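For this view, one protein chain was removed and the others were kept in their places.
Our next item is subunit A:
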Amino acid sequence: MSAARDIARRRSRLRAALPAAGLLPLVLWQIVFFVVPVALILGLSVWRSQSYRLIPAFTFDNYIAIFARPAIWRALLLSVETAAFVTVACAVLAYPVAYFIAKKAGRWRGLLLVAVIAPFWISIVMRVAAWRLLLGERGVINQMAIALGLTEAPMSFLLYSPVSTAIGLIYAYLPLYVLPLYAAISNIHDNWIDAAMDLNASPTRTFFEVILPLSAPGLVVGAVFCFVFGLGEFVTPALLGGGKQLMFSQVIQDEFQRRLDWPSGAAMAVVLLVLVFASLALSMKWIRRASGETGL
């Protein structure tokens, strides 16, 4: 009697555990490739380094030291500024594209979405090479500007500067912004738009009263993608940035590889990580508020 009940209970517990077991690979993956490295970096950041040797310790000196170096402040600021600028620029550029694909493209929708994602399939090195051809002192843009008499000398700030980094990043991240925006805008029923106009809202009012608020989840998700990726971006600034004004990720790499001060580099990485998590947490709050409002 009770043995049978025992087996039944054990079975039902097993059945409850089974769906969770499906998550196991994901959990393992996260532990191996996320939790462990982060723990290592955290641990490393409180050690000390003396004549290129690691000395176990528990000290916040590394953190204090990096904030005492103006070059690092500058790099961090440049990274945040660039990421913010790229995010805003992507939002402004992506919105009309996403709106058009979601609401006006009709049967071209699928094709246009593929076209938006297409640059993803091209290796970043090739994309960067293309930008060099376009932006360089003897690049297409400068030659056209000179031919048209817009400038006399080639504009040197176009390539190997924060400007070219930003352009490269905007281009790279645009699909990351279009996709979530597209998803959010497709969820806006045409009837809601019609209802607003029917109640005497002009097209502009309708946009600000109905369409924009209901796009908020897509705007926030896209912003998170762009900002977080932009903050930690390494390849594009390394190849297009010219190396005179470094971004934070480049400084971290420098710390590890050239100065060989691993604890100090780890502390910088932790700072970056904190920034990323802070912006993620903030956006989660926004998304929850935005989706609370849409009742999803």
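The definition used in the following text is that a contact is a pair of C-beta atoms (placed from the backbone, for glycine too) under 8 Å apart; a residue touches a chain by one contact, two chains touch by 3 or more; residues count from 1.
We adopt the following convention: contacts and distances are computed from a predicted model.
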According to its UniProt record, what is the protein name of the omitted chain, chosen from "Spermidine/putrescine ABC transporter ATP-binding subunit", "Radical SAM protein", "Isoquinoline 1-oxidoreductase subunit" or "Salicylate 5-hydroxylase small subunit"?
"Spermidine/putrescine ABC transporter ATP-binding subunit"
Among listed residues A:197, A:260 or A:274, the absent chain is touched only by A:197
For subunit A, the residues touching the chain missing from this view:
189, 191-192, 194-203, 205-206, 209-210, 213-214, 293-295
